[in-house]
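Below: the structure, in structure tokens.
One protein chain is absent from this view; the other protein chains keep their places.
Entry: chain A
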Amino acid sequence: MKKLLTPTRRRFLTGSAAMLAAPAILRGTRAYAQTPTLRVGHVSPRTGPLAGFAEADDYVLAAIQDHFNAGVENNGKIWNIEIISKDSQSNPNRAAEVAADLILGDEVDIIVAASTPDTVNPVSDQAEINEVPCITTDCPWQPYFFGRNGVPGEGFDYTYHFFWGLEDVIGAFLDMWDQSGVTKVVGGLFPNDADGNAWGDAELGLPKPLAAAGYDLTDPGRYQPLTDDFSNYINAFKDAGAEIVTGNMIAPDFATFWSQAAQQGFSPKIVTIGKALLFPSVIESLGDRGDGLSSEVWWSPNHPFNSSLTGASAKDLAEGYAAASGRPWTQPIGFKHALFEVVADVVRRAEDLDDYESIAAAIPETKLDTIVGPVDWSNGPINNVTKTPLVAGQWQKEGDAFDLKIVANSAAPDIPLTGELKLL
């Protein structure tokens, strides 16, 4: 008896080890907690050249977190959802690093990411390796799928993506150009980066469908981003008699091209550029020369969709951001919101939220009408991918402000036209 109560060295060690280990063991068992918490990791380019895509993060996430604070029901039980957001600094290596940190350090249950292949691909790769469910958006599906060496028919086990693809951009552009009646000669400006190489690719990019539609494409080659001189492109386009200019550029390159084109006497009738012309801030920085430029439209306040989480319409969300920030709405806002709509929907439907496999299995079964349109992986163009509607729009000056008018909608007639294409 006496012997049992006497502290011996061995008993002391056993006891203290148990005490030290207890919190570690207890923390993992959610069953004891009143309301269990599910962690969602979020990677986004808050700073750096891509920061424009993430400028509305704070506004969007605050509204989502507000909604999540009320709890989300799964199998008759209320779960808290905690969003942990990290900055990729617009750098793919950094994106992979913070994704690994979220998965291994914060032990998130689901990871989400948005904005260009430079963010989406490294995060998805980390999630796939570590077998954590992952949902991404805001990057055309070709750079997502083929950029990650996806095999059609096999796809991925844990990573899913919703957005549109190059075929939709091409369709929207052609839809817009066809109604204009200009000469079918196109000049192509494609940079030597992930997007530029995908857009300019002879097989998968613009050249083939443009030729099929009767357009003559002049593509002098790939330029290095942040170049200071486009004289050779301008010369080639002038020689070919191009009336349409298209491509995928970053804003500084487009600004350089556009002022040089004017200096060297090249004036196309339609200029439709991906990426650079998405943001109102870029158009405003071009002044009067921004009037009449066109681009693809993934989302706008006039899209006839509502949030499945808050019930807000596209207009409510866009105008809410504009009112709260004093800045114009941007297209990524809708997709960032939709990303968390999908997360909430998956959380509601998953059979067992403590099991990564079970969460991952719930993602492809999603059939949800979000603020950017229907998200339904059963009818995607390729494994793990589903598409949202895409239309084409033109920036038109109204008074002092620019408005993005939707001018072509053949692919998605439920999105109303709000203007007519004007030639430059």
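Quick note on the criterion: a contact is a pair of C-beta atoms (placed from the backbone, for glycine too) under 8 Å apart; a residue touches a chain by one contact, two chains touch by 3 or more; residues count from 1.
One rule holds in what follows: contacts and distances are computed from a predicted model.
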From "MoxR-like ATPase", "3-oxoacyl-ACP reductase", "Oxidoreductase" or "Amino acid/amide ABC transporter membrane protein 1 (HAAT family)", the UniProt protein name for the chain not displayed is "Amino acid/amide ABC transporter membrane protein 1 (HAAT family)"
Out of A:35, A:69, A:93 or A:224, the sole contact with the unshown chain comes from A:224
Out of A:40, A:194, A:282 or A:362, only one touches the absent chain, namely A:282
Residue positions on chain A contacting the omitted chain are 47-52, 55, 90, 192, 220-224, 226-229, 231-233, 235, 251-256, 259-260, 262-265, 279, 281-282, 285-287, 289
